[in-house]
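With one protein chain removed, the remaining protein chains of the complex are shown where they sit.
Coming up: subunit A.
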């Protein structure tokens, strides 16, 4: 049996578009509002320009110069990019690239499923719900560096993880144990974030939809797939988008947990290593520009494919679209 799209659902976008359709304010009034909007936004734009546009531009400009030990850098065109993409550093670069993609795909997938489950649990009314919410959110409240150090201790050869599993694995001693420990710690830490966003989405679903569906005899699974999932999708997409962009820039966790040993370098780790440790700002700038473009491309593709309705907002047009 299919649950017919309830009236309330239809009503929402109608009100939203109704606002748009209504005869708006007069032209002069709108121009005044626009000007006001511009002046209100100006401080934000200036701040963004200073803290985003300027450093990004500087890094891009710096990336076409070389890194002499003494003297001024010379213009070298795209040599730094070539060095990373197919030059001497290509093995290191493509390994880091593959690791970054692997960590992102695996962690975001697990986090989304886990986060959804956590959110559904947190959303239910039961005794001790407050405690469950706090427990679930605690990992997210810990700074990543702290959780990395904590996992580092637990994953030591004589640590608690091996004791609990009854194993003798040296987690930092070979490639896949090291990669799994990073994935595990990352999922542990950031699933609560996904859960939080999805929980916010769940709370916007009007309870009477479920009541109506239950009266119509829809099973719990049917209610989940036909009401919960479509209505929570905008929140879910935002969560996936945020997490993907975040995971693509992963730095602190692998840096502290493995230091890049056992082929666990990520792109951001290479950037920091080149720019601040090896003082090669030109090459580091090229790496950061490549990373930036890659993250940007991923964001663009994600929004294009799954998140066309993200910017319509919660409960807006996107909420009802099937």
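For this structure, a couple of remarks:
Note that a contact is a pair of C-beta atoms (placed from the backbone, for glycine too) under 8 Å apart; a residue touches a chain by one contact, two chains touch by 3 or more; residues count from 1.
Keep this in mind: contacts and distances are computed from a predicted model.
For the chain that is left out, the UniProt protein name among "diguanylate cyclase", "Multiple sugar transport system substrate-binding protein", "Carbon-phosphorus lyase complex subunit PhnJ" or "Putative DNA modification/repair radical SAM protein" is "Multiple sugar transport system substrate-binding protein". Of A:57, A:109, A:174 or A:225, it is A:174 that touches the chain left out of the display. One of A:64, A:118, A:148 or A:205 touches the chain omitted from the figure, and that residue is A:205.
The missing chain, though absent from the display, is touched by one residue of A:62, A:123, A:189 or A:243; that residue is A:123. Within the complete assembly, residues 68-70, 88, 123-125, 130, 133, 137, 156-158, 170-175, 202-205, 207, 210, 258-263, 273, 276-280 of subunit A touch the chain that is not shown.
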